[in-house]
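Here the complex is missing a single protein chain, while all its other protein chains stay put.
In this document, chain identifiers A, B and C correspond to the written order of the chains, with residue numbering beginning at 1 in each.
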Amino acid sequence: MALTKEQIAQRIAQELQDGYYVNLGIGIPTLVANYIPEGMQVILQSENGILGMGQFPLPEEVDADLINAGKQTVTVNAGASFFDSSLSFAMIRGGHVDLTVLGAFEVTDSGDIASWKIPGKMVKGMGGAMDLVASARNIIVAMQHCSKDGESKLLKKCTLPLTGINCVKRIVSDLAVIEVTDRGFKLLERAPGVSTESIIAATAAPLIVEGEIPEMNLPVW
Amino acid sequence: MALTKEQIAQRIAQELQDGYYVNLGIGIPTLVANYIPEGMQVILQSENGILGMGQFPLPEEVDADLINAGKQTVTVNAGASFFDSSLSFAMIRGGHVDLTVLGAFEVTDSGDIASWKIPGKMVKGMGGAMDLVASARNIIVAMQHCSKDGESKLLKKCTLPLTGINCVKRIVSDLAVIEVTDRGFKLLERAPGVSTESIIAATAAPLIVEGEIPEMNLPVW
Amino acid sequence: MNKVYKSANQAIEGVKDGMTLMVGGFGLCGIPENSIKALLELGVKGLTCISNNAGVDDFGLGLLLKNRQIHKMISSYVGENAEFERQLLAGELEVELIPQGTLAERCRAGGAGIPAFFVPAGFGTEVAEGKEMRDFNGKPHLLEYALTADFAFVKAWKGDTHGNLVFKQTANNFNQSMAMAGKITVAEVEELVPAGTLDPNYIHVPGIFVQRIFEGKGYEKRIERVTTR
Partner (left out) sequence: MNKVYKSANQAIEGVKDGMTLMVGGFGLCGIPENSIKALLELGVKGLTCISNNAGVDDFGLGLLLKNRQIHKMISSYVGENAEFERQLLAGELEVELIPQGTLAERCRAGGAGIPAFFVPAGFGTEVAEGKEMRDFNGKPHLLEYALTADFAFVKAWKGDTHGNLVFKQTANNFNQSMAMAGKITVAEVEELVPAGTLDPNYIHVPGIFVQRIFEGKGYEKRIERVTTR
């Protein structure tokens, strides 16, 4: 069965390591924060100027001067710091962030990503996404494998304006975990109960399948 | 009579204006701080990271963590701020400092300055001087007109390695106030009792002398 | 030396049609509410506004957009403002979209006397069109130019009579780098204190970058997405 958004976040959380500095984009990536393994210290960066972002506030804690990059009210943990945008992106551009997780409209098997504009229809703007994908040491894309119309979003070539090229390292979709290798997409894991064949069918670009593909190891919940 | 170092500083202080942000170099320029006119607010920048530098400390106030660019212990005035070197030079390079006063070995009539190195003999290093002269909106050089051997230091061309070119706007020496114009050195004022002829003789580059040259207006002290 | 102004209306004096303005803030967080309202009252038109966002439809820079005072926006993000997106898609508004980190750094560079610098962001995308490219350490970079503005409008938590500014939490965002880049920087603060009150070790924007300062009134501090647990 295809993963829920929460399960995608849960699977991505398995990529975290103790001491990681992580930037989580808007949407599914934000949910990753809920699944940081017990006892592991992961420090969340929010590009509007926070290191050490915490959980959402209690209603009485809400503060207009304390928001995240998604403009949601947040809190901070002990050891946090606030800083201006130029320093925030110095961290990002300088490669100090260990892992970036973000959403996408489309991803290609050479690691290109499109995420900020649908010509003639919708322009959100790139915000910090172009800076993040151009400089992050490790980039995981959290996305639905296919559009609502059933079109694959994992392509040979993006149809939408690009956010960055040759940058995505790994994709965690509702159907699979896929690595972007020099040879293209490589299937690493299947969502529980989803067949390799159906993943191949849902992937518009060629998919390297080597040996038996294990199911994701997600805790029952 | 030739001015003392204190008098040179005193004359330079007449160039100050209320609200000016000023960077004073090591040596005579440092003395300018002693002659800021009563009631005028001038804010001193020290390139190691101070805005609002005050007078030297009382013996009991001496603090190893509070020094100026000349490595002397100092104090700060109300409204001061401390910052790192990159921000300090952002102020300087960005043209936010209104006036820079510094010393020199040699100055030319096109505004070139040499101040940091005597090949084979002495290397102090440029420190912040190259940054200052390349970006300051207004640069006044405080210097002795001639070397101890009687050689003029106001030249057509520097003999020593340059600190910057086309940058010096005005020179206040022990003998004269000289402006660097598009046409070269122009004599503005004479030290009290020093003749125009002797200034011309002490200046190796051509000196424009137009009309009667007034004596500097220095308070008796 | 007197940098203190009594009101927003006085502090924005000199803003004229066609000028380029920087406006601090991220979303509605840390925006110069008082200055924006004064600009609305002044009615200046044909403005180029450099601001990460354009507020929302009925607050922040959105007010000036709605009132058609803005000719061009230089921003990184349009989302959250339907009127902004509408004017953009309809071609009624000139918009230059810039990666957020590049935008912040271009402002800082404008204040720091660095006319241009190389960054990797945007390579291979439409942001790179017409830009000079160069490889460093085997990786392609774009040459980006400094931004400056006729006026920079910023908002701080506290400020003193010398123009020193201190921000609270994430309300700093673009205010610090934009304060550096204005030919005239106008800072509005929630609390204006005498020089000497703020700890000199913890000043976010030293006064040398601020030409005018005033204590703002009636801050609404709207929140775009109140989210609680």
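One rule holds in what follows: a contact is a pair of C-beta atoms (placed from the backbone, for glycine too) under 8 Å apart; a residue touches a chain by one contact, two chains touch by 3 or more.
Since the structure is predicted, the reported quantities are computational estimates derived from the model, not experimental observations.
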item	value
Contact residue for the chain not shown (choose from B:Ser85, B:Thr181 or B:Ser195)	B:Ser85
Chain not shown: contacting residue from A:Leu3, A:Leu51 or A:Met216	A:Leu51
Option from C:Lys45, C:Lys168, C:Lys183 or C:Lys221 whose C-beta touches the chain left out	C:Lys168
Selected residue (touches chain absent from view) among B:Gly19, B:Gly70, B:Gly103 or B:Pro192	B:Gly70
Residue in contact with the excluded chain [from B:Ile36, B:Ala78, B:Ile165 or B:Leu188]	B:Ile165
Chain C, residues in touch with the chain not shown (by the definition above)	105, 109, 112-120, 134, 136-137, 141, 166-169, 199-202
Interface residues of chain B (partner: the chain not displayed)	46-50, 55-59, 61-68, 70-74, 82-86, 88-90, 92-93, 112, 120-131, 134-135, 161-166
Residue ranges of chain A at the interface with the undisplayed chain	18-19, 21, 41, 43, 45, 51-52, 76-83, 87, 89-97, 135
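We take it that only the chains that are shown with their structure count from here on.
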item	value
Common touching chains of chain C and chain B	none
Contact pairs, highest-scoring chain pair	A-C
Core chain by centroid distance, with centroids computed from Cα atoms only	C
CA centroid of chain B to CA centroid of chain C, Å	36
Intercentroid distance (Cα basis), chain C paired with chain A, Å	29
Euclidean distance of C-alpha centroids - chain A vs chain B, Å	56
Residue numbers of chain B (touch at least two other chains)	none
Set of chain C residues in contact with two or more other chains	108
